[in-house]
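Missing here is one protein chain; the remaining ones are kept as they sit in the complex.
Residue numbering begins at 1 within each chain, and the chains themselves are lettered A, B and C in the order written.
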Amino acid sequence: MAVITYREALNQALAEEMERDPDVFLMGEEVGVYNGAYKVSKGLLDKFGDMRVVDTPITELGFSGLGVGAAMVGLRPVIEFMTFNFSFLAVDQVFNAAAKLLSMSGGQFKVPVTFRGPTGAALQLSAQHSQALEAMYVHFPGIKVVVPGTPADAKGLLKAAIRDDDPVCVFEGEMLYNLKGEVPEANDFVIPLGKAEVKREGGDVSIITHGKMIHVALQAAATLEKDGVDAEVVDLRSLRPLDVDAILATVVKTNRVVLLEEGWPYGGITATIAALIQEEAFDHLDAPILRVTQADVPMPYAKGLEKTAKPSAEHVVEKVNRVLYR
Amino acid sequence: MAVITYREALNQALAEEMERDPDVFLMGEEVGVYNGAYKVSKGLLDKFGDMRVVDTPITELGFSGLGVGAAMVGLRPVIEFMTFNFSFLAVDQVFNAAAKLLSMSGGQFKVPVTFRGPTGAALQLSAQHSQALEAMYVHFPGIKVVVPGTPADAKGLLKAAIRDDDPVCVFEGEMLYNLKGEVPEANDFVIPLGKAEVKREGGDVSIITHGKMIHVALQAAATLEKDGVDAEVVDLRSLRPLDVDAILATVVKTNRVVLLEEGWPYGGITATIAALIQEEAFDHLDAPILRVTQADVPMPYAKGLEKTAKPSAEHVVEKVNRVLYR
Amino acid sequence: MMMSETQTTDKKEQDSENGGPRDHPSPAAPPQDPEWERAAKPNLSKEERTMGLSKEKLRKMMYDMLLGRRFEEKTAEAYALGKIGGFCHLYIGQEAVAIGGIHALEKSDYVMTAYREHVHALQMGVEPRAAMAELFGRIDGCSKGKGGSMHMFSAENNYLGGHGIVGGQIPLALGVAWKIRYRQEDHVMQVYLGEAAVNQGAFHESLNMAALWQLPLVVIVENNRFGMGTAWERASSLYDISQKASAYAMPAAIADGMDILDMYRVTKEAVDRARSGGGPTLIEARTYRFVGHSMSDPVHGVYRTKEEVEEEKLNDPIRIYANLLADLEILSQDELEEMDTEVKKISEEAAEFAEKSPEPETPELYRDVYAEEDVAGRLYFDGRR
Partner (left out) sequence: MMMSETQTTDKKEQDSENGGPRDHPSPAAPPQDPEWERAAKPNLSKEERTMGLSKEKLRKMMYDMLLGRRFEEKTAEAYALGKIGGFCHLYIGQEAVAIGGIHALEKSDYVMTAYREHVHALQMGVEPRAAMAELFGRIDGCSKGKGGSMHMFSAENNYLGGHGIVGGQIPLALGVAWKIRYRQEDHVMQVYLGEAAVNQGAFHESLNMAALWQLPLVVIVENNRFGMGTAWERASSLYDISQKASAYAMPAAIADGMDILDMYRVTKEAVDRARSGGGPTLIEARTYRFVGHSMSDPVHGVYRTKEEVEEEKLNDPIRIYANLLADLEILSQDELEEMDTEVKKISEEAAEFAEKSPEPETPELYRDVYAEEDVAGRLYFDGRR
């Protein structure tokens, strides 16, 4: 297996799927001539030409709808949001069109579109540019949502998303683009949606998370290990479909749970998972499920405040100690 | 106290606040000449003139932003969404502007705007017109959310929302507009945000809900009563701020909880409340918290399917029986 | 007329100039002739107006308008009886627009519109019985009863719906036009919208991309002068919708939406241009709604007077066309009545069929939500299945 960056993994996924299927094209702001605001589409314009790697005007609502419409009639568009923060302008086409067309048409129109881009906070981009929005997307039936946290997952899940016949939103991490990791080269390497992965085995407590936060969780687990606590880290990878079996399995194994996400708590992913666990594994819980999220405020610009606002390994360790009653 | 409809209660609230404060104005589609798509603003144009009751072009993004901008410089706009289903087009101005301006400006610009309109399903309006979206709004810090379920609450909460210095979203119920109830006439009748109300006392189980669903809950409670089960029905009324004390009090009292909401389950209001209860009242729970929501699908048009998809008293009774292990 | 007079900017030429703004020529805007509108509708003899179309086609247009009218009258009846629920928007008075416009298309072309769509659906080939069953919310409906009045679809007929968000269908139609260009097909995408949707940002974002990429998109604005209760002049600072195309260097035209042949003539020119790679066109069809906005809205009262409606009804597109066909001896009064009896019967039978068609069963609730359900993990979180 080659060691490549998360960015390169996404780039490979796009290139391979575009090679494989002429109906796949990439559209968004700066994806072509500029090679992508975060260079994810580097070289694709040269390779595939400007009908398949398309620079758009800054019109999120318009080109998102274009992707949905093109998908209705058989293309497999990959629509890039420069970041999901800008997708607020486009959600009508995602939630009122993409999510509902199959149902409203009585099954006649599939919408195999992929929406992708970075989610969450990078460094000091302040309130409007630092939002982790997967929780908003996952709320709407008809949409599928994946959140790769490693290069291998990025490649395997993006390929799966593009091949899937439903609208799939791929939430990437701006801070992950330079992350290196081993990635299978096989052209048919695909990670099926709905499969979580245990990123670290452990027996004392379960830390369940997704995306960028798996690295925070692993960091916390390392700290806890020094302290004699053996934490299991479960990476959900896919939020809808959700690997409930994997969640229940780790709960049954450790009986103690800390949930971690990058976004806000009210209506967050962790809220639904906590509700689900207490409903389906009530008797396996030796302590209440605790949650770690970002501070429930708009992200401030100041370096120190931002750092405090973000969920950290310290926060996780503290909650783990609480569920362990230590 | 006079007995009036929910619609009239909202109309009174608007008229009284506009009388009281010249900076309050109502803007939206069809609010003026047409007296409101649901006649909530009946007579207001004649009373206050076309600078204070303003018909807009169909441009949700534009006039929502107008409301936020006008609020930045001291007006107190009430922006009506004909229904919240159309507000997807406007959420960028609500979540990226209204929710964040005070914070981004370091406290310099308050945004005393009110967004209001019906939420949830009426009868056979199908997928795009039947969404209960309060869960999406409550996710964003900086926003306040209220969901009146009775005429008195409608009047008291809308008045409070208009007087509040933060952006407040008032989720009304299309199916509630004709509901009659006693409403205090006093001009200074205001229901403070963040105060839940026990709509029915009971000792065996707590049904916690909000908005239109309180009537489904009360219906379920009536059925259960015949069956010897004494259910308490807690109406949250305000979702952010949230009356956590009232929630914990009823849990401590009954030790069994069923949560009910009109919207979808993933990221729903009930998910957060379940997570919160199990975290803060773990040892008071004699059974897992169960949730009742609408079917996790886009709302279908067909009468029977729609009925099945909506949360019903039967669903609630069934879950209550389960938390009572009967 | 405007369409021909309005010239577009040639992108290639523009892009090839590399000197920056000062070198880019300003494309022509619509002509300033105050007579523009009459100019837009040339003064043609009765014979000329038929453009040499076959007798059959001319009769078919009449038949289609009659069917649309009678089908919707039946719909109103069924709605009053509570057989149909939800929002229901009738097209009575506007028939010439969609029927004239769609007659200018080939079978392989696509159509999409808003929620005032029954006639568009029928014209694209949806069986009256399937349309009526949809209105009744039955399993034999063209959307299996899941869409209703606002969301009819027919994949086999390239009818792409039926959309409820004002302006929402425009970016979707842009995507279909994109697909045609992408696959180098010679089809055309025709999208209809009400004049009030012109104010939506989606309209402007889409027209810009359609013109920028010269996509085969024909945008037909049905200007019936009201968006619910709001008169167009209270919603737009510029009355002339066709002129808005000049902001996109896009050809535009005005059609008399009460005259099916003028509608056909104007649309055909735009469709031919789109098919031959000439890019998009904006058409403003001036029409009028003889009925309320929806079943709950009175025909007149709050926002328009009885007199206004009565006066506009003198322009009934069916009567106007019937007189023309009679004068040209293409369709006699008797033949017209025969036709009418036939379409009434079809509408009648459609209602009987719908009445008999079963409601979708409960398992349908979780069908058509996802195309690929057979995945690992959980897709539904309502704990009901």
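Here is the rule we use: a residue touches a chain if its C-beta (ideal position, glycine included) is under 8 Å from a C-beta of that chain, and two chains touch if they have at least 3 such contacts.
Predicted model, so just to flag it, every value in this text is computed and none were measured.
Participant: Could you run through the displayed chains and say which ones the absent chain touches?
Facilitator: When the entire complex is considered, the left-out chain reaches A, B, C.
Participant: Looking beyond the chains shown, say which of B:Leu26, B:Val53, B:Met72 or B:Leu133 touches the absent one.
Facilitator: B:Met72
Participant: Which of these touches the unseen chain: B:Leu26, B:Leu193 or B:Leu224?
Facilitator: B:Leu193
Participant: For the chain that's not shown, point to the residue among C:Gly148, C:Gly201, C:Gly229 or C:Pro317 touching it.
Facilitator: Within the whole complex, the residue contacting the unshown chain is C:Gly201.
Participant: Please identify, in ascending order, the residues of subunit C that touch the omitted chain?
Facilitator: Residues of subunit C in touch with the missing chain: 9, 11, 14-15, 20-22, 24-30, 32, 34, 36-37, 199-205, 208, 211-212, 223, 225, 232-240, 243-244, 246-250, 286, 308, 312.
Participant: Touching the missing chain, which residues of subunit B?
Facilitator: So the residues of subunit B touching the unseen chain are 25, 51, 56-57, 59, 61-75, 77, 92-93, 96-97, 101-112, 141-142, 144, 164-166, 192-196, 238, 240-245, 272, 276, 279.
Participant: Could you list which residues of subunit A touch the chain missing from the display?
Facilitator: 29-30, 33-35, 37, 55-59, 61-62, 85-86, 88-89, 123-129, 264-266, 290-291, 293-298, 300-305, 308-309
Definition applied: only the chains that are shown with their structure count from here on.
Participant: Just the chain pair, please, that has the highest number of C-beta contacts.
Facilitator: A-C
Participant: Please report how many Å separate the Cα centroid of subunit B from that of subunit C, as a whole number.
Facilitator: Taking the average C-alpha coordinate of subunit B and of subunit C, the gap between them is 37 Å.
Participant: Take the average of all CA coordinates in subunit A, do the same for subunit C, and state the distance between these two points in whole angstrom.
Facilitator: So the centroids are 39 Å from each other.
Participant: Return the distance between the CA-based centres of subunit A and subunit B, expressed in whole Å.
Facilitator: Centres of subunit A and subunit B (C-alpha means) sit 30 Å apart.
Participant: Indicate the residues of subunit A shared as contacts by at least two other chains.
Facilitator: Residue numbers touching two or more other chains: 61, 92, 96, 103-104, 141-142, 240, 272, 279.
Participant: Where in subunit C do residues touch two or more other chains at once?
Facilitator: Within subunit C, residues 143, 145-147, 151, 163-165, 201-202, 369, 379-381, 383 contact more than one other chain.
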